[in-house]
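Here the complex is missing one protein chain, while the rest keep their positions.
Chain IDs A and B follow the sequence of writing; residue 1 opens each chain.
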Amino acid sequence: MEAKVIIVTFRDIFQYEAGKKSRYSDEYRQLSAQILLDKQDMADLGVKDGQRVTVGNELGCIVAAAKASEDDPHPGLAFMTNSPWSNQLVRDDICETSIPGFKRIEAVVSPTEEAITQITELLQRMRA
Amino acid sequence: MVGAMEIYMLLPKTNCKKCGLPTCMAFAVGLLGREKKIDECTPLIEEKKYEAKLKKLREVMAPLENASETGLIIHPEKCFGCGNCVVACPVNVAAEPTRCAVGLGPKSDKVILAVEDGIVKCMNAKECRRFGPNKILCNACTATCPSKAIEFV
Partner (left out) sequence: MTTCTGCSLLCEDIELALKTGAITQAKNLCRKGQGHFQALFTERTRPMIDGQEVSLDQAIGKAAEILKSAKLPLLYGWSNSTLEAQAVGIDLAKKLGATIDDTSSFCQGILMERVLTGKIPTCTLDDVRNYADTSVFWGADPSNSHPRHLSRFAYYPRGEKRQKSYEEERTCIAVDVRKSATARLCSNYYFRLAPGQDAEFIEAILAVLEGKIPKFGDKKRMIELGTILRKTEYGVIFPGLGMVYSLQEKMDLLETLVVKLNEITTFKVIPMVGHYNMRGFNQLLLDLTGFINRVSFKDGKASHGPENSVIAAAKRCDAALVIGSDPLCALPFATARALAKVPLIAIDPRRSLTTDAAKVVIPSAMYGLEAGGTAVRMDGVKIAFEPAIKSDLLSDEQVLTRIMEAI
C-alpha cells in the first residue's frame, strides 16, 4: 500500500526550539521526522496516527512518523518541517532560478516496520 | 477544556451525598466551578475500585488547579510567547499606554499578562475585567492566541 503525495515544508516554532537545543535531540527528531497527512489519506493507506511510514522518491528515502493533520481536508498534500529528513527528498535542480523545490516535494508514502531514521544516519549519507 | 459530563463519568455515580451535595452531577459541576475539591468525594478516595477513575479525574482536573480566580488558564507547553495577549489585553493597554498598547513588553508590574522566558505569565489576575462585581465577558487574550495556550475555564 502506498500513496503519492506532494509535500510542502512549513515553519514550526517547537521544531525550531528543539533544533536550537540540539540537532541530536529526540525532540528535534520527533518534530522533523514527522509527516502530517490528510486524515482520509491516512485511512485509505491503513496508517494510524503515530505509525511509521517510509517517505521516498528518486532522490532518497526516510522513515518518519505519520501524524493526522488537524487542518481542513487536503487530500494528496502532506506537510513536513524543513530538516535534514525532508531535505533527503528535495530536488535542487527544479528551475533556472536555482531555488530548490522545498514547497513541492513529490514523494510516495508507505507504512513500514523500520525504525525512524536517525540524524547520524543522515550525516553518514552526506559523508559517504 | 474538560466538561461537567466528562467529570461525572469519572465519579461513583451513586448519589451518596457524602460530599454534601445531592447528586454526583452536582458535585461534578461543583468541581468544575472549583467550589468543591476532589478529596471531598470520600468514596472515590477510599474505595479501591475507583482507583483508576480517581487517577484519571486528577489528570483532567490538573489544568484547573493552576487557573487563576478569574478562571484564566495558561498551557505553557503550547504558548508561542508571541505577546498577542499582552498587547490585546485592555487592562495591559490601559496600564502601559507607551509599551503594551504599542506592542512592547511592559515596564511596570501592574499588568495581567507578560511574557517571561518565552512563555506568557499571568499576574494580578484580580484586575482582569472578567472578575469582580462589574465583570464583562472580555475575551481579548483567548481570541488573539495562535495556539489556544490561554483559555478560560
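As a working rule, a contact is a pair of C-beta atoms (placed from the backbone, for glycine too) under 8 Å apart; a residue touches a chain by one contact, two chains touch by 3 or more.
All values reported here derive from a predicted model rather than from experimental measurement.
Student: I'm checking contacts with the chain that's been left out. Which of A:4, A:48 or A:103 qualifies?
Tutor: That would be A:103, which touches the missing chain.
Student: Pick out the residues on chain A that sit against the missing chain.
Tutor: The missing chain touches chain A at positions 6, 8, 10-14, 16-17, 19-23, 59-60, 71-72, 74, 77, 79, 82-84, 87-93, 95-104, 119, 122-123, 125-127.
Student: By the contact criterion defined above, which parts of chain B meet the unshown chain? Give residue numbers in ascending order.
Tutor: Residues touching the hidden chain, for chain B, are 79-84, 86-88, 93, 99, 101-105, 114-119, 144, 146-147.
Rule of thumb we're sticking to: only the chains that are shown with their structure count from here on.
Student: Just curious, how far off is chain B from chain A if you go by their C-alpha centres, in Å?
Tutor: Taking the average C-alpha coordinate of chain A and of chain B, the gap between them is 36 Å.
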